[in-house]
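Quick one: this structure, given as structure tokens, is what I'll be asking you about.
Excluded from the complex is one protein chain; the other protein chains are retained at their positions.
Moving on, here comes chain A:
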Amino acid sequence: MPPSLSPVRTLSRCLLRPQSPIHPRCQWHPSSIRQASAAAGARLNGTVEFDSTPILQHTSRAALANPELPPDVRNGQTKRINLYTAVNEALRHALQTDERVLVFGEDIQFGGVFRCTMNLAGDFGTDRVFNTPLSEQGLVGFAIGAASEGMKPVAEIQFADYVYPAFDQLVNEAAKRRYMSGSTGYNCGGLVVRMPCGVVGHGALYHSQSPEALFTHIPGLHVVIPRSPLQAKGLLLSAIQSNDPVVFMEPKVLYRAAVEQVPVDAYHLPLDKAEVLKSGKDLTVVSYGTPLYTCAAAISAAEKDFGCSVELIDLRTIYPWDRKTVVDSVKKTGRAMVVHESMMNAGVGAEVAATIQEQAFLRLEAPVKRVTGWATHTGLSFEKFIIPDVTRVYDAIRKTIEY
């Protein structure tokens, strides 16, 4: 939550929010606590401001200037919404336009613990938007079966931390369905599994994880992580439209914090393209999801302090990913850095760094730097020391530029 919001407004929002005492997990409010915990003399850490960050589109004109939007959407209206509302609008549009679309998961019916499915059950009926028993393997298996018989299920795992019981179903069944069925034509292409991921300030071990790297090792799955409301709406609609199973991870700290102008009409964003958010000539920073905000803040400080020019790339689709955009950028800048929340070993950064090394070896002027979570778990009171922050990204930029 941006510090500019008055405490009164914060409080009233809190009171307005429907509370449900059904399940302890429901008590989750993904507000950013990181600002509050910034050290008194901090210049770098604590400067991620959502209401002025260049990552978000603060004006209607900027939002509609996106060349990836179709012409009719670019001539349309926008609306200032946060990320959970964008997810909700994508689901709403999908339910409205395709009767094969189903939305289900734990605690979906009352609106979801993060409000992503607000009012959907009421508007589309509990045949299409419904609660499932508390069983991740069950609900993902159920979704695979429904998709195999022609439906388009959008299943929700309440937290990415709880996807592991469904790992077998995702890895051995969903990912392999089309391949193993050969020419019979069976597949579960209509399947989308949504899950909130990433740190939230106080999520500790089981409300903070980013397991995307585990899914990038599975042929057959698309792994997508949007960075903002505009991206979330377009990418989720593409995920639902896709004929391959998609793991759609939503950074939960952005659900309320990231607010931007989003086209009112429905639109699709490509599932196989990275996006250059800011061009530069000295260094390429590759990231996705929440750390992009950290990167943007670090880049702006570094550019001011070191007089360098940094290019920032959002992978968006973590697997299969857009190698060309990244490699082309590094060929231009000669230096690269990857930033993500999950730990370094065998993380997404390892694959990106290896690919850069392989395909842009002669252009590299410095080792590819990885700024990631440390090799530990996200202990409750240590989050700010574990997850890449502005200082660490700033310092990595300095080291890479000065190498």
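Here, a residue touches a chain if its C-beta (ideal position, glycine included) is under 8 Å from a C-beta of that chain, and two chains touch if they have at least 3 such contacts; residues count from 1.
Here, contacts and distances are computed from a predicted model.
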Looking only at "Probable cytosolic iron-sulfur protein assembly protein CIAO1 homolog", "NMDA receptor-regulated protein 1-domain-containing protein", "Translin" or "2-oxoisovalerate dehydrogenase subunit alpha", the name UniProt gives the absent chain is "2-oxoisovalerate dehydrogenase subunit alpha"
Identify the residue among A:Thr59, A:Gln96, A:Asn119 or A:Asn172 that touches the chain left out of the display. A:Asn172
Option touching the unshown chain, where A:Thr53, A:Ser148 or A:Gln261 are the choices: A:Ser148
Among A:Ala42, A:Ala65, A:Met180 or A:Leu205, choose the residue that contacts the chain missing from this document, as touch is defined above. A:Met180
Interface with the undisplayed chain - residues on chain A: 99, 127-128, 130, 132-133, 135, 137-151, 153, 165, 168-169, 172-173, 176, 178-187, 189, 219-220, 222, 242-244, 272, 320, 323-324
